[in-house]
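Only a single protein chain was left out; the remaining protein chains are all shown in position.
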Amino acid sequence: MFIYYHQLRVLYGDTDQMGYVYYGNYGHYYEAARAEAIRSMGISYKQLEDSGVMMPITRMNVKYIQPARYDELLTIKTIIPRLPNRIIIFQYEVFNENKVLINEGETHLIFVDMKSKRIKSAPGLLLENLKPYF
Amino acid sequence: MFIYYHQLRVLYGDTDQMGYVYYGNYGHYYEAARAEAIRSMGISYKQLEDSGVMMPITRMNVKYIQPARYDELLTIKTIIPRLPNRIIIFQYEVFNENKVLINEGETHLIFVDMKSKRIKSAPGLLLENLKPYF
Amino acid sequence: MFIYYHQLRVLYGDTDQMGYVYYGNYGHYYEAARAEAIRSMGISYKQLEDSGVMMPITRMNVKYIQPARYDELLTIKTIIPRLPNRIIIFQYEVFNENKVLINEGETHLIFVDMKSKRIKSAPGLLLENLKPYF
Partner (left out) sequence: MFIYYHQLRVLYGDTDQMGYVYYGNYGHYYEAARAEAIRSMGISYKQLEDSGVMMPITRMNVKYIQPARYDELLTIKTIIPRLPNRIIIFQYEVFNENKVLINEGETHLIFVDMKSKRIKSAPGLLLENLKPYF
């Protein structure tokens, strides 16, 4: 299992008039966490894309447990629960400064060849970097 | 069953460098569709809020079927599948200009008393306006 | 002078915890207004782009006069004050439901050939459609 912790600060622009982070902004938070999780392996999502592979999202599930508030420093635990083949699953657990789990989510991404637009298996570059964790 | 159709135009700022609507923006699209669906009943989400009821989201599930592109006029079908009690479920089906279903989602909202911060049942104002559809 | 009026509804996700539209969201509002202004001429920004011309923004100035609030139906008056040559200027006046001017802005866009990445003059397609207004 691969695990990575990323921290981010809630901006004013992320909140809504309820005083909480707008529900629609968690996808952006997940992306930031996911990108840094991949970078921590020694590669980057950009490198994967530059090698001709796009990774569109096919599913996102979000469970809102407690609100996140302005200026909180959130910790996002990103988990890759198993080695990817045609799908890579990322799970997210968002904790506030009191270490309370406030949000959980999951995204499914697939691998698409940029030229042929065809679905393909996980690229070797990604698999090599992930294998040591499984 | 309550059904409402809302149309919206994909903005440049909604797209990402893949040339598609960014996966994190569908929550905003759902909100626009949901707000207009409620308005079509003769009330508004703002009215509900002004009467002291907040409706935070507890779940969102999104299934990305095909990409949406810049400047497309999307049609969002919003469905309330059953009369709410403690939870109101909204389902969304997003169609592109060729009437192809490109995205499906669901959000769960609860009712919270603004003063006591306690969860409560669906307010009468909403139920009265929804009953004729069930 | 070319003038066009566009209306848009303030979403929950556009507000921040001050209860007003977040200052950073006006660029998106201006884009929506600008795109519909161009469409009203009988062409579309997408058509211009499909013909090989990008229109990156080089300047944006915004003056925040009064706040915009959730669920307000805003009217954005878009003005093209003069025929473009190397730069096209769009001016925006945002009015709330009480017809009060709450925000003013201006954006400068240039024309770039997508292939050569070189700056060029306003394309004929745009000029033809604009000339009748000047």
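Of note:
For reference, chains read A, B and C in written order, and residue numbers begin at 1 within each chain.
Quick note on the criterion: a residue touches a chain if its C-beta (ideal position, glycine included) is under 8 Å from a C-beta of that chain, and two chains touch if they have at least 3 such contacts.
Keep in mind that what you see is a predicted model, and the values were worked out from it rather than measured.
Remark: the absent chain touches shown chains A, B, C in the intact complex. Touch with the chain omitted from the figure is made, among B:24, B:84, B:105 or B:123, by B:24. Touch with the hidden chain on the side of chain A covers residues 9, 11-13, 27-28, 31-32, 35-36, 44-46, 70-71.
Where chain B meets the missing chain, the touching residues are 12-13, 15-20, 22, 24-25, 70.
Against the chain not shown here, chain C presents residues 18, 20, 22-28, 30-31, 54, 56-64, 67, 107.
FYI, only the chains that are shown with their structure count from here on.
The innermost chain, defined by the distance from its C-alpha mean to the mean of all protein C-alpha atoms, is B. Centre-to-centre spacing of chain A and chain C amounts to 33 Å, using the average Cα coordinate of each chain. Averaging C-alpha coordinates per chain places the centre of chain B 27 Å away from that of chain C. Averaging C-alpha coordinates per chain places the centre of chain A 24 Å away from that of chain B. Counting partners per residue, chain A has 18, 20, 22, 24-25 as the residues that reach two or more other chains.
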